[in-house]
Every structure is written in structure tokens, then in C-alpha cells.
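Every protein chain but one is kept in place in this view of the complex.
So, subunit A:
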Amino acid sequence: FNLFGSDADYLGLVLPAGSGRSLPGRGLLLLTVLVLLEGTVFRLGAASTPDVSGHDTKDHHKATAIGHNSTKKAFPVLDLDYGHIQTPFEISLWVLLASLMKLGFHLIPRLSGIVPESCLLIVVGLLVGGLIKIAGEKVPPVLDSRLFFLCLLPPIILDAGYFLPIRPFMENLGTILIFAVVGTLWNAFFIGGLLYAVCQIQTGNSSELNGLGLLPCLLFGSIISAVDPVAVLAVFEEIHINELLHILVFGESLLNDAVTVVLYHLFEEYSGVGTVTVMDGFLGIISFLVVALGGVLVGAIYGILAAFTSRFTSHTRVIEPLFVFVYSYIAYLSAEMFHLSGIMALIACGAVMRPYVEANISHKSHTTIKYFLKMWSSVSETLIFIFLGVATVDGPHFWNWTFVTVTVILCLVARVIGVVGLTYIINKFRIVKLTTKDQFIIAYGGLRGAIAFSLGFLLKEDHFPERNMFLTAIITVIFFTVFVQGMTIKPLVELLAVKKKQEAKRSINEEIHTQFLDHLLTGIEDICGHYGHHHWKDKLNRFNKKYVKKCLIAGERSKEPQLIAFYHKMEMKQAIQLVESGGGVKMPSAMPSTVSMQNIQPKKLPPPKTVERALPQLPKGREEEIRKILRSNLQRTRQRLHSYNRHTLVADPYEDGFDKFILKKQKIIELENKIKEMNNYLTVPAAPTDSPTMSRARLASDPQAFSVKPDSDSVPIIQVDLASPQSPDTVNVMDEFRRADQEENQGLMMRCPRGPSEPKKSEDTEGARDQQKLMRCLSDPGPSADEDEDEPFLKKEPLVCCCHC
């Protein structure tokens, strides 16, 4: 078995050549990796051919047989058993190839701008397939329908469904449904019917076309007519058009699955028989309703189950993402079991569970879910396109000029007529009308993809002698749409000046006014007595708030109104930004303005006598607020951390206290800015001391032990420890204001030693006091076990701000 011996030589020869740093060097490196992989793949292909493996086993048996009878052979120190790990190894190699391809394309800058990724991947697939074929080996049946539908497709759909923008989707649901259902039906019958007509006309020329009955034609039409979500996602992701068009085309591609499923099964069943009666048609319609609604129902049930499960996961945060994935996958499989629409089930599951799950799970789990979904869907998509290329090289082809060209032309024509016709009808009911430009993009964006191919692949040869011809035509259409339409859509979008996606972030004002408008319009509708869109939406929201949220969301969050939730989210983002920008010394670059709260607050108080209180001038109302919030926070008991083991994570300081904390944080930052502007003291830049893990470790120890860090006396510092929501430091800042109030001695407040309370020269007094009640636990208990935890937003040091109070 000198398989890997020769490979090793190959390795040794090729690798050192490509370690250059420059771009050509990088390209060369990539090329070598590519070639290496090709080599490995086809040699492995060689290993997997039956005769070799059969030979292998025979040898092995002979060896053992011999071993029993004859003299003992030498003990094999190093053995090679490829068959043992063959399947996982090949799968891993394919995945690795896909990922490396993805890497490679983004390293070559000019190419990824011109050609969409999907095209390049298909080309790579063609190359790989070609290489395998040249090596004379059998191409593995990669686009096997089971593999495709059960493994490759679900991650992409789940990713799409979980992150589906619900609001635009619901607003345009009518339009999307009409395009999906009526549009696909129209496409299927138009293409099928006309193909049949063409076949009938072609009586003289080719006998293959002659044998094509109406039903197989209709079946073919139904396979080829469905817009493919994978292809649409892949292409539209790169062109960044506005949300409306994106959701229209994408929503259509998702929802037409039900139609495709029904039509496919209907025509497949009855192709053998040869006739379809009206009864069958009627049953087909009923079947469509069952498939669509049943799929959605199955998905919704599993979504609610997942949401309910996530309510109880507060103690086992590690496996939270798993619930999301497993429930969704089971929903998909259950729907497929009953021949319902698996795609719709998956979308419904993701969309239903998301608001509740996100209210329950930790921030880290949320990030995990997001990244895992993106990762899987990305790899899946890449693999699908590569496999398309491989399957093209492999598949038995039967080229028939007439059939293929007519198919391609008919696809385009049918799509255009369908979109234009339907838009004309739809525009009568829409408020935001679809312009001609929009229609063009919708029509042009109707890409076909791997689903069509897999459905064609599923056809059995004995039922459908024309299967190969179908497959060839399907592949041609796919190639045409992906290459031609995919490559030209970007320049066309630029040319037609189609509105692009707005990059602006949602602001709090917009959110307030969106809510305001919702209520306003509902109110107006109620006054008119008109039960419109807003009325039902409002009813649904109230039902949701009253019953559903209470069941599915744990604890306090179930009562949180949407505006507040949004506000907290924004605060969190801002706080994260603040941390990443290295502390509160400068404002985050997104808001390059010098406006702070003081500019807005009306000056209610006359400036106090400077001798007595050199406090920064906070109006009384502000103080009261800050006091109130702190008081309410201090009433909460501090969380005890679990020791680190595989089953629990370190209790995340970002959990429950965070939203309240953030409000506090904002005030402190504003306060700090205010102070900064009022006095001329320098602010000390963030001390390069504790890593976030250490600060988290500090939480573990008791708060009593703290020593004053010897620091420069000229500038008093207060360290605001971001990682601890109930850091007594924040208490300390506010402590200065609580001159007279003695009532805040609840919880873990640390009273400052009531030193000289009469005002002296402000800075020194406060400085001394500050330094005493400084940072907690600066003497850290050593690096904790969780140092390798990945916190992307805790990379920087905690804030250090200067405050003389």
C-alpha cells in the first residue's frame, strides 16, 4: 500500500514552493492546496473502488488464514487501515475543500467582485468532477437526494427562517403568497404545456421527443418552475438591494415549496397511469392546503415546544443552542415524514420560536446560535454548488437541442409574463405599488438551483425513460440562471439605479415613532369602525402579551414591553461599543458630537455656592433618578458563581443585571462627560491591568477584601468595573451625592467612612475618599480556569474614569 507514500513525496515537492507572502505567492499557495486536495481526493477515490477494497479484504483474510497456519509474521508496527475511517474522512475532505474554496475566493479580490461566488463554486465542482473522471474513478453520487434534502438543505433554510425579518415579511405576505402559489402554478403549466406542444410538433424529427406524454411534460414543468432559495440567497446576498425586493423574491422562493411538493407528487403518481382527472385535480388542491398549512402547523408546534423548553434553561446555559437546532431539525423531519412541506415547517419553527427563545437565552447562546447557523448554512451552500458541478460532470446526459433551448426560453418568458401579469393584479391591492423596475428585478431574480436538480434526480429511470434528457435540461437552466443572470444582475441593479439596502441603524426615535404610529393607526381604524390590518395586528399583540408571553418567557422579561426591550438592546450595543473603543475617554465614533445630557436638561437649579458644594451641577431630578435606580439595583442579591465544570458556565455578569446596569452606565458616562467638560482635569487612560477574565474572577471572591492600589496622588481615579453589575464603585460615585440620605443601606452597599463631611477643597477630599474605596479585589485570586472563554466584546480593559466628587 504505497498510496500515502507517493502522496508524501507529492507533499514534499509541492509545499515549500508556495510560502510567499505577496499576492502571487498567496495565489500559488492556494493553487497548490487546491491541487493537493484534488490529488488526495482522486487517490482516495481510487481506494474506494470495489475491486481494490475487495482485493484488500481478501488479502487480509488470506493473511489471517495464513497467520493461523504458518509461521508468525512480524508484528506490524505501523499499519494502514483506510477502510476503517473512509466515510468520515471523505466527508471531512469535501467540507474542507468547500471551506478552502470559500477562503480562496475572497483572497482574490477582483474575481469576487465580478463573478458571484456560486458561479465560481460550480466551476470548482466541475473541475473536481473532471479530475475524478480523468482518474477513471466513479464519481460518488454526491447530489444524492437523501443527502441533499436531509443534510444539506435544512441548515440553509433554518438560517433563513430564524433570521427572517418578520415585519416586512408579514406586511408583504399577500404579495409573496400570490407570487409563490399562483406564479409557480402558472410557470409549471405554461412550460409543461408548451413543451408538450413543441414535442407534438416535432413528430418527424426525433423519436425521443415524440414519446413525451403530457404528464411527464407537466412534471418537468413543475420541477423547473420553482425559484430556488439557495440560489436566490447566494446571489442576492451580494447585491444588497432594498428590503422590499429582497423579501419578495426570497419569500417567494421559500413559500413555493408547498406548491412544488404537491405538483411533483401529483404528476409523478399519475404519470404511470397516464391520466389526471378533475377529481385528482381537486384532491391536488386539497392536498396543497394540507401540505402548506400542515407544514406550518408542525413547525409552529415544535417552535412553541422549543420556546417552552428554553424557559427552563437558566441553569444549563451551555446546551441552549442545541435545543434550537434539534427542535428545528426534528420539525423538518417530521414534516418530511408526512410528505408535508419541510421548508415551511422549518421557517415556521424558526420564526415562531425566535422572539421567545431570545428573551430567555443568554447573550452568549444567542451569539452561538447565530454563528453556528451562519457557519452551517455557509458550508452547506458552498457544498451544494460544488456538488452541482460534480454531478454535472458525472450525470448521464442526453443532449437534445430542441428540448433544452425551448426549455430555457420558456422559463424566461414564463417568468416575465407571470411577474408582470401578477403585479398588475397585486398593485390594485397594495399601498406601496411595485414599479416597473421592481418587476424587472423580481423577474430577473427568479433563479433555479439545486432543488430542481435533486427533484429530477429522484425520478426513477424505469418510470421515466426521458429522465436523462430532463436532467440535462435542468442543469442547463440552472447554469444559465446562475451564470448569466447571477453575473449580470449586479451591473443591472447599478444601471437601473434600484434602491439599495439602507445601512442606517435603527434609532430610538424611529422605534418610538414606529410604535406610536402603530397605536395611532389602530386607534384611527377603531374610530372608523374599520377592522383593518392594524386592528388585527393589535389584537394579536395583545393576545401575545397577555397569554403567550407569560407561558413561554421566564421571569421578569415576560412583561417587558417592546420599546423597553429595544432600548436595552441599544444600550447594550452602545456599552459594548464604548468598551471596545477603549473606555469612556472619547465618545464612540458613531456619534461625533459634543452634545450630552446637560445640553438637554433644562437648568432648574441656581448654581450653588461654590464653597459649599463643588459638585457638578446635576439637577435634582437627575440625582433622584440615579438614586432610585441604584436603590432598586442594590436590593437584588448578588449572584453566586458556580464553580466551573462542564455542566455550568461561570454565571455571566451580562445576564440579569445587565439591562438595569446599562441604564446606570449611561448616566455615569454622561456624568463623566459633564465633569470632564466642567473641570480641567485630565482623564487617565484605561489602566492596562486586568483582563476581563480576571475581573470576572474577581467576582468570585468576596467583596470585602480590597486593598487600595498605590496610585498617583495627583489624579484621583475611580475604576468602573464593567464586568460587575453591582460593583460598589458605582455606588461610590453616587455616594458623594448622598449627603443626607441614610436610607440606602440595603444590600451590598459599602458605606464610605464618613470622614470629614464638611467640605474642604473639593478635589483633595474626594480624592482621598475615592482612593480608599477603590477598586475591589485588585489583588486578584489568580488566573481563573475560564480564561480561554471567548468573549468578543470584552477584549478591552475596564473603564477608568476620573471623577472628583
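Here is the rule we use: a residue touches a chain if its C-beta (ideal position, glycine included) is under 8 Å from a C-beta of that chain, and two chains touch if they have at least 3 such contacts; residues count from 1.
Here, contacts and distances are computed from a predicted model.
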item	value
Chain not present in the shown complex, as UniProt names it (candidates "Mini-chromosome maintenance complex-binding protein", "Calcineurin B homologous protein 3", "Proteasome subunit beta" or "Ubiquilin-4")	"Calcineurin B homologous protein 3"
Chain not shown: contacting residue from A:Ser112, A:Thr402 or A:Thr514	A:Thr514
From A:Glu237, A:Glu525 or A:Glu580, residue that would touch the chain that is not displayed	A:Glu525
Interface with the undisplayed chain - residues on subunit A	427, 431-433, 435, 502, 504, 507-510, 512-517, 519-530, 532-535, 538, 542, 559-561, 563-564, 567, 570-571, 591-603, 625, 628-629, 663, 666, 674, 677-678
